[in-house]
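The complex appears here without one of its protein chains, the remainder shown in place.
Chain IDs A, B, C and D follow the sequence of writing; residue 1 opens each chain.
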Amino acid sequence: GPAAWGADEPVRVAVAANFKQTMDRLAADFSKRTGELAPIVSSGASGLLYSQIVQGAPFDVFFSADQDRPVRLEQDGLVVPGSRYTYAVGKLAIWRPGRTWSGTLEQALKAPDVKVVSIANPAVAPYGVAAQQVLEKLGLWAKPPFRVVQGESLGQAFQFVATGNAQLGFIALSQVKEAMSAAEGTIANEVLEIDSRLYAPLAQDAVRLKRSAGKAAVGRFLDFVRSPEGRAMIAAAGYAQDP
Amino acid sequence: MNAALDLTPLALSLRLAAVTAVILLILGTPLAWWLAQGRSRVRFLVEALVVLPVVLPPTVLGFYLLQLLGANGPLGRLWSLLDVRLVFSFTGLVIGSVIFSLPFVVYPLKGVFEKVPRAQLEAAATLGAGPLDRFFSVAVPASLSGFLAAGVLAFAHTLGEFGVVLMLGGNIPGETQVLSIAIYNHVEQLQYPAAHALSAGLVAFSFVVLAVLHFTHSRTKAAT
Amino acid sequence: MNAALDLTPLALSLRLAAVTAVILLILGTPLAWWLAQGRSRVRFLVEALVVLPVVLPPTVLGFYLLQLLGANGPLGRLWSLLDVRLVFSFTGLVIGSVIFSLPFVVYPLKGVFEKVPRAQLEAAATLGAGPLDRFFSVAVPASLSGFLAAGVLAFAHTLGEFGVVLMLGGNIPGETQVLSIAIYNHVEQLQYPAAHALSAGLVAFSFVVLAVLHFTHSRTKAAT
Amino acid sequence: MTRLNGRFTLRRGGFLLDTAFDSAGPGVTALCGPSGAGKTSLLRCLAGLEMPEAGTLSVGGEVWFDAERGVSVPPQRRSIGYVTQEPSLFAHLSVEDNLLYGYKRLAPSARKTTLEDVVDGLGLKSLLPRRVTNLSGGERQRVAIGRALLRSPQVLLLDEPVSALDVAGRADVLRYLRLVLERFAVRSVYVSHDLREAARLANEMLWMEGGKVVAQGNARDVLTDVHLPFAELDEAESLLDGVIEGHDEQMGLTRIRCANQALWLTQVEAPVGSSHRVQIAARDVSLALSAPGAVSILNVLEAKVSDLVVAPRQPAQMIVRLDVAGHPLLARITRKSALALQLQTGTPVWALVKSVALAE
Partner (left out) sequence: MTRLNGRFTLRRGGFLLDTAFDSAGPGVTALCGPSGAGKTSLLRCLAGLEMPEAGTLSVGGEVWFDAERGVSVPPQRRSIGYVTQEPSLFAHLSVEDNLLYGYKRLAPSARKTTLEDVVDGLGLKSLLPRRVTNLSGGERQRVAIGRALLRSPQVLLLDEPVSALDVAGRADVLRYLRLVLERFAVRSVYVSHDLREAARLANEMLWMEGGKVVAQGNARDVLTDVHLPFAELDEAESLLDGVIEGHDEQMGLTRIRCANQALWLTQVEAPVGSSHRVQIAARDVSLALSAPGAVSILNVLEAKVSDLVVAPRQPAQMIVRLDVAGHPLLARITRKSALALQLQTGTPVWALVKSVALAE
């Protein structure tokens, strides 16, 4: 029942799937430093989290993968006014397993053995939109010399490459670190970060939800995420900060 | 974070699958019996209706259920008067799973119920058994394999279910984060070893449970 | 993007569901018959095995199938020698859907096959019908409702399926982007009117098809 | 006793059951008729398993069915035992549990018999723990009979209950059945194609054809009416009531006085002075104009021809109805013999009775 979010309740965080691991680390670190309860982290696609929040999901803060959904929540009046801010800006990269990087992005994409390229679904994932923009800029979107397969999420776009079904994939730079931490071995030298001018900034916004009112720990957690320590952890995960 | 060792999602999944299977058997049995043996002319409409939950993608079904049962949904408001939250709780998972696996219980049961020999039901009636008594003393024992099938499908389908549960439950660790979501998360987070371990465990565990169930059932059949 | 008017995903979904249901009936029927009437002692193991595809979350199942059937997977390599691509193609969708809906075909069929009267099979044998002939001339007509149930479940479950299809298909518009993915995308993008329109269309269409099927079946049963 | 009366109109495809019946009882009413006459359909209406479009049924004064008033007592609340033409045992229960199915559903006070009694009477002892699916045809029938008896019904419906039994087994079962029916004053409707079997049990007979009861009455009268279909059957027979006069222990015979004359039959266990009914097959009766000399035929009765017709389906045979001191007795002889003996109504004759059996 509603009594469940009393004062000594842990902070409940809804986070876009691509930021989940970073959030897990932030939460653990927060708890270790402050001695407070570790926040409970629920992840999902941003659009689904949005629907759940509208329907009263018990989340205190929402870390979206884009700016659109937090804005919508603001308009819906579910957000503590003034709490929206950009907590990270994503970096797009391409991953070409099996070879140490050389040459340009364009060369890589036009290599004859690149038959399948995976991206996140532009319809649902901001990174997909960014990938589409890159391909458009390079004139490879309308009639690509390869097949474009779309993952429902960044994770799936990554898996298509990881399983060898795509020779090249557009991923988030943050996934490189994740893959390393997940003992996939380092793939850092198989990855090329894409010039951020080729795509619109991947700003990811967070909001504090109104229902967290009166729960002081929420403010402390958000402060921690915004603190230099928190920002350092986000940067280390492969994100830029708000420009 | 070493989620591979966190057994909460597994326990939650098993509890959810068991509760769902039991509720589905309780709800699905009379429905299937009515479909199989009833005389109403509109049965075919209900037969079609029962299948509809699975033609929608689970996440989308979950989305609509969320609209219906959520804080702003018509049913959600009603229940919140009773201080019961239907979504983002175990209750929500159960409701979603029950709806989503309904056809997999109703159809196999209906199939075997149709084959209960009418002569045996009539014999039971002339021997003094009323409709309910006939159902339990004749139809149920003659349909055990159907119950097993229905239960197994409901249990397994609920174990693997993901979209509805994610939507209605909210992926809250320790509360609504079931095993399927946990595995999904691991895959999504590229934590493959953890995903493999959990998947293998789930598959092996399910296999053993199912094999034991079927083996026991085949023994029972041979014995009676 | 006005996908509400784009009927390609719908056509693809229907084709996928139909092909999957047909293949599943073709594969599932002998398997179910063997499980129902065979004498092997290891049937219970196979019965358990058949259910395993649904205990894994669909996306995760898709992930493993991708490993197996993909370019670097053992089966994928084999088939690529024949210049057949198993993933990111309609073939891939079909394979994934078939595996994922297998229990929903095998179990209902097995249920009715078990109830085919042995006396009738024996009568057919003494009248000169070999095993295959007996199966088609006695068991199949006696099990029509089981086939209907199996077909309906396979069709509907494939229509709504999402995770496996997404993983094996790669969501390629016009090729592997089925309706369930399209609807999901709309929901995810908060394009609710489009999502509602597609969902309502899918549900209404399915309802009509299913109702007609069941109505026809109930007529046939009454007539013979 | 329990009177069964009513009428039913039931349409099933091209078949129309449309008949009235009134059977006062007591005891067994035999229901006979050709295949497809509607015997099973009538029993199903009595049991409440068919819902006639029109009609009524009252049993011992209680209304069980009345289409107009919308009354229809469901089968489980009619006190019936129904042994169907093809036994439908519960495949998932053992023989014992099949037998006890109806018994368990009775209030202990309503139980008229016990498992032991029925098991002994029907010879089911060795079958009790068996599953029913691999019983032989005759075993299945006996279990079905036992199950119906253990329900201790007011009315017992028997649809060819012993058709799969061999002659000896059939006799055993019928003997036991007769005993139970009498002991508990059960009303019974008994479908049989074997007229001798039916006559041995029945007080009353119904003959159905084309969905209608076309002849009905006291078994003795119906059986010996030369204008009714019974008399023309191979198994036609007569029933005579009598009193036991004595036993010839040495020969194993019993003398019974029927129609004021003595008849010998195989010794029966019954006290001198007790009343019994005997049955005499028409084909076992020969006729002579004078008292015969030394023959192996024990029983010779003085009689008078009261009616005679040519057997409708066998024109070489005549059916002769005799009057034995007021009691009807059927004889079947060839037309040649009848002509040689110059039989006509009123001719005094000697009836040579080859075989006499106790009917009850």
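Keep in mind that, in the parts below, a residue touches a chain if its C-beta (ideal position, glycine included) is under 8 Å from a C-beta of that chain, and two chains touch if they have at least 3 such contacts.
Not measured: the values here are computed from a predicted model.
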Contacts of the hidden chain among displayed chains: C, D
Selected from D:D120, D:D166 or D:E182 as touching the chain missing from the view: D:D166
Candidates C:N72, C:S137 or C:S218 - the one touching the absent chain: C:S137
For subunit D, residues in touch with the removed chain: 12-14, 32-36, 40, 85-86, 126, 130, 134, 136-139, 142, 159-160, 163-170, 193-195, 233-235, 248, 251-253, 264, 266-267, 283-284, 286-290, 292-298, 313-317, 331, 333-341, 352, 354-355
Chain not shown, touching residues in subunit C: 117, 119-120, 122-130, 133-134, 137-138, 141-142, 224
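The working rule: only the chains that are shown with their structure count from here on.
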For subunit A paired with subunit B, centre-to-centre distance based on mean C-alpha positions, whole Å: 34
Euclidean distance of C-alpha centroids - subunit B vs subunit D, Å: 56
Separation of mean Cα positions, subunit C and subunit A [Å, integer]: 35
Residues of subunit C touching at least two other chains: 59, 63, 181, 184, 187
Numbers and ranges of subunit D residues touching at least 2 other chains: none
